[in-house]
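Some chains omitted; the rest stay in position.
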Amino acid sequence: MPNSLTFTLVITGAPWTSQAPQTALMFATAALSAGHSIDRVFLYGDGVHLASSLSTPPSDEAHWPQQWSVFLKKHDIPATACIASALRRGLIDKTEQARYELPAENLLAPFEIAGLGEWVEGSQAADRTIYFHGN
Amino acid sequence: MSTLIVIDQAPYGFWTGREALDMAFSLAAFDQPAAMLFTGAGVNWLRKGQRPDGVGQKSAEKNLSAAPLFGIEALIADEHACQQYGLTESTMLPGVELVSNIRDVLGDHKHVVFAG
Amino acid sequence: MTSNSTLHILNKAPEHPRYQACINALAPSDTLVLIENGVLSAAGNQLHAPCTLYALKADIDARALEAACENLNTIDYDELVQLTATHPKIISW
């Protein structure tokens, strides 16, 4: 059995467009079960839509943003949406709402917004960086 | 004359097919004639026995099987694409019409629509 | 440990341009895992991979491709994690 490793996960596909957030969550759950750790999750490009606090799928469908939020909180895993991807696509936290005088914020906790430096740091520090793209 | 809704992307990996199906159902609900064409990787919508529990989605097969009830006039599949993806009569949903000439199918409908 | 080989994770249907790009990039010592729409390449004998090959069971089941995949090594998410642990170099296509 391999030693315990640290993983950075990068999600670039949006929910309700691609399968990426769902596959990534199954992978993340299995990684923790195997004794590995996930040092961070980074949302990039269309993947930032996973961090929307306003996603409202029909009640009989999987709610990926909520499932991810629960998972991240339970295991205390930091998760970041890329600020450049997020601002263009209308994914906004309190700080950016104030800075740009926007009418609302819609970032789902515990996701945070930060720069690509988070990704650079994650992919340097982690033993493995795994990307989950759209189809 | 009918609207043809075209699905050319595979289920589960893409969401577009589900939104195409909603378009067809919506036309039927407003008493507008609608048919569906499956081509390219879209023919994988038609395979019997889909069990998507492990990927956290609802069954595309089950969604699609409601098409006749909703009043969709025809489910049409590109014969060549079915061959490419190994779909045969025994592995395919019943009631699907196979066609070899897509150009004729497109010509038969006033509106031809992709969902995305 | 198979540290000289690259693990390729492929989620694209065979008609996607990146599908063939991935297949062309495979070395005999590499390992390919088909996930999501990638498993569709097992349908209709379209798949020709020159290396060790796995396919993700959840995605096969979703798409009703059990019969088409009966000669493939199918894995679950736990085994996928294990493959990523034993391969230092991983490309997600």
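Letters A, B and C mark the chains as written, and numbering starts fresh at 1 in each.
Throughout what follows, contacts are C-beta pairs under 8 Å (C-beta built on N, C-alpha and C of every residue); 3 or more make two chains touch, one makes a residue touch a chain.
Everything numeric here is computed off the predicted structure, so don't read it as measured data.
> Counting across the entire structure file, list how many copies of each shown chain there are.
A x2, B x2, C x2
Operating definition for what follows: only the chains that are shown with their structure count from here on.
> Considering A-B alongside B-C, which chain pair is linked by more C-beta pairs in contact?
B-C
> Nearest whole angstrom, what separates the Cα centre of chain A from the Cα centre of chain C?
24
> Could you give the separation in Å between the centres of chain B and chain C, each centre being the mean of its C-alpha atoms?
Taking the average C-alpha coordinate of chain B and of chain C, the gap between them is 27 Å.
> From the mean C-alpha coordinate of chain A to that of chain B, what's the distance rounded to whole Å?
Taking the mean C-alpha position of each chain, the two centres sit 32 Å apart.
> Would you please write down the residue numbers of chain B that are in contact with two or more other chains?
In chain B, 9-10, 12-14, 55, 57 touch at least two other chains.
> Residues touching two or more other chains, restricted to chain C: which are they?
11, 13, 36-37, 58
> Would you tell me which residues of chain A are touching chain C in their complex?
Touch residues, chain A against chain C: 2, 5, 7, 19-20, 23, 26-27, 29-31, 33-34, 36, 127-133, 135.
> Which of the residues in chain A come into contact with chain B in the complex?
These residues of chain A touch chain B: 16-19, 22-23, 26, 60-62, 64, 135.
> Quick one: in the complex, what on chain C touches chain A?
Interface residues on chain C, with respect to chain A: 1, 9, 11-13, 16, 35-37, 58, 76-78, 80-82, 84-86, 88, 90, 92-93.
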